[in-house]
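Taking it in order: structure first as structure tokens, then the write-up.
What you see is the complex with one protein chain gone and the rest in place.
So, chain A:
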Amino acid sequence: MLGSGTGSFLGLSPGRASLFFFSGLQFPAGCAREGGRILLPEVRSTSGSPNSCQSRSHPEAAGPGAAGVRTGVAMIRFILIQNRAGKTRLAKWYMQFDDDEKQKLIEEVHAVVTVRDAKHTNFVEFRNFKIIYRRYAGLYFCICVDVNDNNLAYLEAIHNFVEVLNEYFHNVCELDLVFNFYKVYTVVDEMFLAGEIRETSQTKVLKQLLMLQSLE
């Protein structure tokens, strides 16, 4: 977990670490560029490209007390879009965290998700939750939900969301999410609200988004 799991909250934070940090970005060979489309026709199944050759198994991030407690509550805790370098392209929180905690979660999710390869599942245990994630080109779309929630439903919810973004931004690429970050929030709110799936029809969502786009 590269230290992110060990630091205490207390001693940290001379100002928050950056959520978006663009400078000095280096892409590993074989990674799609930021400007590249994220929804390539051949990106179909589970996760990632074959280039992502991470070797050994990830350090199973069953954080402290990774108890599969079945509370019966099930909702989305947060949605993250990160690139391979760990830069956050969207962070949507459905419960209260303070800023340090958010930063810590972002780092942990990145550490947990990026070490997995295409042969792994799209699910990772994460603290008392699980992350359902899917990789599109250089971007990881991650949804954190409760352990007893339906994995495949969220996996496809991610894809549904990406297809909407792709349609809305006409072949969406990472840069679209950077420059139109305020619009991405609108898309999210149309499809997910209060940690629940709000609308699943791509047609309806896009119709609404185009209507909003036309407003001044």
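One rule holds for everything that comes next: a contact is a pair of C-beta atoms (placed from the backbone, for glycine too) under 8 Å apart; a residue touches a chain by one contact, two chains touch by 3 or more; residues count from 1.
In this text, contacts and distances are computed from a predicted model.
Its record in UniProt calls the unshown chain "AP-2 complex subunit alpha-1 isoform X2", which is the match among "Proteasome subunit beta", "Origin recognition complex subunit 4", "Glutaredoxin domain-containing protein" or "AP-2 complex subunit alpha-1 isoform X2".
Of the residues in chain A, those that touch the hidden partner chain are 15-24, 35, 44-46, 57-60, 62, 65, 67-75, 77, 94-99, 103, 116, 119-125, 128-129, 146, 150-153, 155-157, 159-160, 169, 173, 175-176, 178-182, 185-186, 189, 193-204, 208, 211-212, 215-216.
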